[in-house]
Each structure stands twice: as structure tokens, then as C-alpha cells.
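Yeah, one chain of the complex is gone here, protein chain that is, but the others are all in their spots.
Right, chain A next:
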Amino acid sequence: MITALKRNPNKIRQGSIIVDIILYTMAIVICLITLYPFYYVIIMSISSPQEVAAMNVFLIPKGFFLGSYELILKDAKMWWAYSNTLIYVTAGAVLNCLMAVLGAYPLTVKNLKGRKWIVVFLLIPMYFGGGLIPTYLLINKLGMYNTMFAVIIPGMVSIWNIILVRTFFTTIPEGLKESAFIDGASHLQLLFKVILPISKPIIAVIAIYSVVGIWNSWFDALVYLPNEKLHPLQMYLYRVVVQQSVDLKTLSLEDTRHAVANMLSSIQLKYAIIVFTTLPVIFTYPFFQKYFIKGALLGSLKE
């Protein structure tokens, strides 16, 4: 092994300073490109409103003004939306994990008849959806339209998650399961008392994926929740942004006046809300980073 390495040295000498410099510069440039939009939003949200309206802010904040944050914090609607998001995220994450585990386990039981077909059956809706109107009709007929369930329940089962969990479950040694059966455990006992405790990494991965996904989602709310008291935070952000992008050319004099007044008050507000809605989720990243990496690697190795 060692001699083989010596005979085939890398073409780039290890410890080459020039290559290091090039690689580091590239990494830094990519970092800056990725981070700049975040930075831009933050400095826009705290600069003085005139400079923001004039689009003068690029590298450092110009002036200092926290009025937009004050407006947001005082807005009862925002707090409604915040608490709704917390409900959606908590319920969504718990149910997602539960469904993924319950869905994945039977698929790892070797003597389940027609297992292959069930997997195929599960894969189909991963690629094809019913479309907006049929889904809307379904939600409406189930009586979930304009209720919190319309956002929580359809998102509960994710085939992708089931497959991730199944892949993880198959790595658990068969002997462990058999010994549990010999000790008289039922399938439910095996799942919840033996398999789950050693599957924490995958549960964590799914929980984080769900939290991030649900935190950032707004489309379901847009379609199914006309009642603004049920809106999540991202929907609140969506509304502020849409409100601002009115095409003035199509309006009459009277309506133009109102639109201009509205637009000005919300130019900076948009940035402040983006910061406010994104920060919590950004802060969770460092803590869960190791799970993210694990999640990315899952399924990349085949036995």
C-alpha cells in the first residue's frame, strides 16, 4: 500500500503554496458571493430610509435607522404569523418523523409480500403530482380548506423521507431484530424500543429538513388559507413584497396616489422582514450542521 503511493505521487506537490493561495481565493470569493445577498439585506434593513429608496447602499450601512424593525415588532399580524409558523413547524416536524418511521419500517420487513410493488407505488407520486386544482378539490371536499390542517396534513407524508429512513433501517443488523423477536417483542415493540433509539441521527436529519422546509414554505398557505389569521410568517413576507410590486403604469391617477404612498412605506420594511423571518432558521444551522452532513451522505453508500 505504502509503496504503491510512493510510486504514484500526486501531480500537484503536497504543500504547494501557490495552489493553496488559488484554492483559498476561490473559496473566499465563493463565500463572499454566497454571503453578500444576506449582508445586503441586513444593511438595507438598518440604513436610513432615503438611502434605501435611492438604492445607495452597497458595502456599508448609510445612516442608521431601526424604524422598520419597530414597525414589525409592533405589528400584531406579524406575531400572529410567528405563532402560526411555530405551530406548523412543530406539528409538521413531529408528524413528518412519525410518518416516515411508520412508513419505512414495513418496507424493511423481509417477508412482507409485494414489498417491491409497494416501493414502486410509493415512488410514483414522487415524480407525478395531482396538480393544483385536483388537490384543491380534494382539500376542499375533506373540509380542510381554510383550516390549519390544509397546510399540516398534506405535508405530513414525504416519500423522500420514507426512503431515507428505510435506507437507514436496512443498515441495522438483522441479528438485532431477530434477537428481539426471540425475546418475544412484537413489531411495534421492536420498532419503538429497539430500532428507534439507535436511529436518532436519521430522525434528527428528517426533523431538520422538515423544520427548514416548513419554515420557508408559503405556497400552500397562499392557496388554501384565505383567512389571514392562519397565515405563517413567510406568507406575511410574501404579502409585503407583492404589495410593493404594483405596476403603476396600469393605474388611474387616483389609484396611483395610493399605490405610491404604499410602496414607499414598504421598501425598507421588506428587508427588515426578510431578516426577521430568516434569522431564526439561519441560527439553527451551526447547531445541526453535523446532522446536515450526515443527511447529505445518507443513501450515498450502497451495501
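Going forward, contacts are C-beta pairs under 8 Å (C-beta built on N, C-alpha and C of every residue); 3 or more make two chains touch, one makes a residue touch a chain; residues count from 1.
Throughout what follows, contacts and distances are computed from a predicted model.
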| item | value |
| --- | --- |
| Protein that the absent chain corresponds to, by UniProt name, given "Extracellular solute-binding protein", "Deferrochelatase", "Cytochrome c oxidase subunit 4" or "Acetate kinase" | "Extracellular solute-binding protein" |
| Hidden partner chain, touching residue among A:123, A:242 or A:293 | A:242 |
| Among A:116, A:187 or A:200, residue touching the chain not depicted | A:187 |
| Contacting the left-out chain in the complete assembly, out of A:137, A:198, A:279 or A:293 | A:137 |
| Contact with the hidden chain (one of A:33, A:55, A:124 or A:182) | A:55 |
| For chain A, the residues touching the chain missing from this view | 50, 53-56, 111, 132-133, 136-137, 140-143, 145, 186-187, 222-223, 226-228, 231, 235, 238-239, 242-243, 247-249, 252-254, 256-257, 260-264 |
